[in-house]
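Of the protein chains in this complex, all but one are displayed in their positions.
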Amino acid sequence: MPNVLKSILTHGHRQRLLFCLLLVAVLLLPFATDALLGRGWVRIVDFAMLYIMLALGLNIVVGYAGLLDLGYIAFFAVGAYCYALTGSPHLAMAYPLLFPDGLHLSFWIVLPLAALLAGGFGVLLGAPTLRLRGDYLAIVTLGFGEIIRIFMNNLNAPVNFTNGPQGISRIDPISVAGVSLNSTQQVMGITLPSVHLYFYLFLAFTLLVVFVSSRLEKSRIGRAWMAIREDEIAASAMGINTRNLKLLAFAMGAMFGGVSGTLFAGFQGFVSPESFSLMESVMVLCMVVLGGMGHIYGVILGGLLLALLPEVLRHSVVPLQQALFGKTLIDPESLRMLLFGVALIVVMLYRPAGLWPSRVRRRELESDEVAR
Amino acid sequence: MSLRSVSLLLAALFALASCGKSATDQAAGELIVRIGAVAPLTGPQAHLGKDNENGTRMAIDDANAKGITIGGKKVHFELISEDDQADPKTATIVAQKLVDNKVAGVIGHLNSGTTIPAAKIYSDNAIPQISPSATAVSYTKQGFKTAFRVMANDAQQGRALGEYAVKNLGAVKIAIIDDRTAYGQGLADEFIKAARAAGAQIVAHEYTSDKSVDFTAVLTAVKGKQPDLLFYGGMDAQGGPMARQIKALALNVKLMMGDGGYTPEFVKLAGDAAEGAYASLPGVPLDKMPGGKDFSGRFVAKYQPIQLYAPYCYDAVNVMIAAMQKADSADPAKYMPALASLSHQGVTADIQFDGNGDLKGGAVTLYQVKQGKWQVLETVGAAK
Partner (left out) sequence: MEIFFQQIINGLVQGSVYALVALGYTMVYGILGLINFAHGEVVMVGAMLALSALTALIGWGVPPLLALPVSLLLAMAGCMLLGFGIERIAYRPLRHAPRLAPLITAIGVSIVLQNLAMMIWGREYHAFPQLINNQSHHVGGAIINDIQIVIIITALGLMAGLMAIVHRTSLGCAMRAVAENQHAAQLMGVDVNRVISVTFMLGSALAAIAGLMVSANYGLAHYYMGFLLGLKAFTAAVLGGIGNLRGAMLGGLLLGLIESLGAGYIGDLTGGFLGSQYQDVFAFFVLIAVLVFRPSGLLGERLAERA
């Protein structure tokens, strides 16, 4: 930012201006993407938003409270299956007597229930792991994630609850104020395709998650979490109830995951256990760590980058090779994942604290000045 | 990292992405028709995905060599091959990308779990989709007019297998192992229904996963129930080692699999334990169909031995092109009705679709390994 501007505007003003500019840019994003890159990219950005929500949720557990969680995708799965069960004809097909037409609950009723249920699962996971640290915690959370996935994959017999590996299809699309998001809408002469509508819905939820995260971070609870992260024994000596706060971290993180999951189910219209594999948990963790643990903007950046990078590589590997060598030398698919792996390594080597780490120190100093 | 460098980075990423959208030069007077092909090209099923891609590519090369004209214009077919990583979410992204690229039709996807969510996107954009290998019954039951397949579904194949096991092989006590994938579980369930209806008893139902290599525990449990036939719902990569372990445990059963087992890979991995194993494959044997032998000969010369679904991909492309020729248009809206009512002699079967987009008749051929090679036993449930 030029010095002139810096001198005219105070820090707060600059922040606000930047925020407004960013907001306008984000609001126009689906149209710009659609026009420049194609509608497929809007869908990719939609998925990126879901990942950002997941990464922010995991950031509470890993970034704030310092609890390594390798099974986070389980909460995403719980949310997704909540809406899949209540918003699809699955129950009607499995139990025609009990539910002749299926439940078909509104998304807005399922959402809070799913969040609560996911939060409950978070506590369920947290309770037996309170005494565990580091790598032991990692393996237990990993196991928990696998347990949830295995149950979802197998609960089609003797009672058909999840329809097993076949997954649940024909999930109702999300509708807002009676308008189904699965159709193209005209608003004031502007055509909004389905992916654009979902974009705005996801944007709203992402902003909500960002807001809640940032309030939590600065709250008493957030500071207590960070105290636990830095030194659990010292924290408990200072009178922090580490047990309750750790459980709260698990529950809060899980709720964000659950919300993201219900959105996913409505957007995709189909859920199956394949979508909730261990690799997905690992991917979300990579987003948090790569972006900068405990720093909201960093985590958003990490989520965005890792969700987009494989797709960017998908679109660019072949043309790039053709531009450089005149022909496709290496199979694009293997090269794509290879470059992805290389990117993970290189980023960590050069920025071990993440791409955009939080400046905890500096912020503390600044807030001191403001307080005075 | 400041905000500015972040935005720079993002801009660079998008610039990189946009060079992927290269414009296609349209030669004068030539109509370019794009056909999408989707299969997992990375991950554990990559070998099958590549096989699908090769089958599709060969059909497209053939069509280009033949010089087809549609609507008075010479047509150049262009293949856009995509990797869905066998992941449902990636499948929808890829589907949307193909829609953006204005493909006239899609050959794919390989797995049921990816085909089902992608079908919704193709249906929303009215682009016909022919899956060469998705067998889940629910794929064509979603009410989409655009969903077709050139492969018998689980119900058709499971029924043929179950009846054959009981009536022809005389199985009385049957054990089941399935790999808990949409494919393995779906096929095993249909097999069980048919075998029970034919009067057999299911004495054990055990489970494994599509990533396992050790089956000794479940096989030992099966051994305790003393069945005379073991049906495995799953793929060759597990079937092969399973056959070896059956032999090592001196488990005296006939091993039977669906189309996932009918591959050269199975015989290679099972070694001499493959001898006597049964498997099925929808359709009629390649060398019994006109053009089938020619296809397999050319395919092997050009790529590698057929893994599994390459002939179905070849058929799927040809059916699509035949429909375009019949309607004299490559516009999906125009040729889709022609596709639905078409009758085409492919290399795997005489292809006709029913009201759902499933294969009519659904002949299934049974094979057995004899002297280290899959040999035809007989074709059951031929087109009625």
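Here the chain labels run A and B in written order, and each chain numbers its own residues starting at 1.
By definition in this document, a contact is a pair of C-beta atoms (placed from the backbone, for glycine too) under 8 Å apart; a residue touches a chain by one contact, two chains touch by 3 or more.
Predicted model, so just to flag it, every value in this text is computed and none were measured.
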item: Full-complex contact with the absent chain, from B:Gly113, B:Pro128, B:Gly186 or B:Pro241; value: B:Pro241
item: Hidden partner chain, touching residue among A:Leu192, A:Met226 or A:Val282; value: A:Val282
item: Where the unshown chain meets subunit A, residue by residue; value: 62, 68, 128-129, 131-136, 138-140, 142-144, 146-147, 150-151, 153-154, 158, 232-233, 278, 282, 285-286, 289-290, 293, 330-331, 334-335, 337-338, 340-345, 348-349, 352-353
item: Residues belonging to subunit B that touch the chain removed from view; value: 42-44, 46-47, 49-50, 180, 205-208, 211-214, 216-218, 220-221, 223-224, 236-237, 240-241, 244, 248-250, 265, 268-272, 307
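As a convention for this text, only the chains that are shown with their structure count from here on.
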item: Between subunit B and subunit A, distance of the C-alpha-averaged centres to the nearest whole Å; value: 33
item: Residues of subunit B defined as touching subunit A within the complex; value: 1, 3-4, 6, 10, 13-14, 16-22, 41-42, 46, 82-83, 86-89, 92-93, 96-97, 99-101, 112-113, 116-117, 120, 124, 136, 138, 142, 180-182, 184-186, 207
item: Subunit A residues within the subunit B interface of the complex; value: 1, 18, 36-41, 43-44, 47, 153-154, 156, 164-167, 169-170, 194-195, 268-272, 274-275, 301, 304-305, 308-309, 311-312, 314-316, 318-320, 323, 331, 333-334, 336-337, 355-356
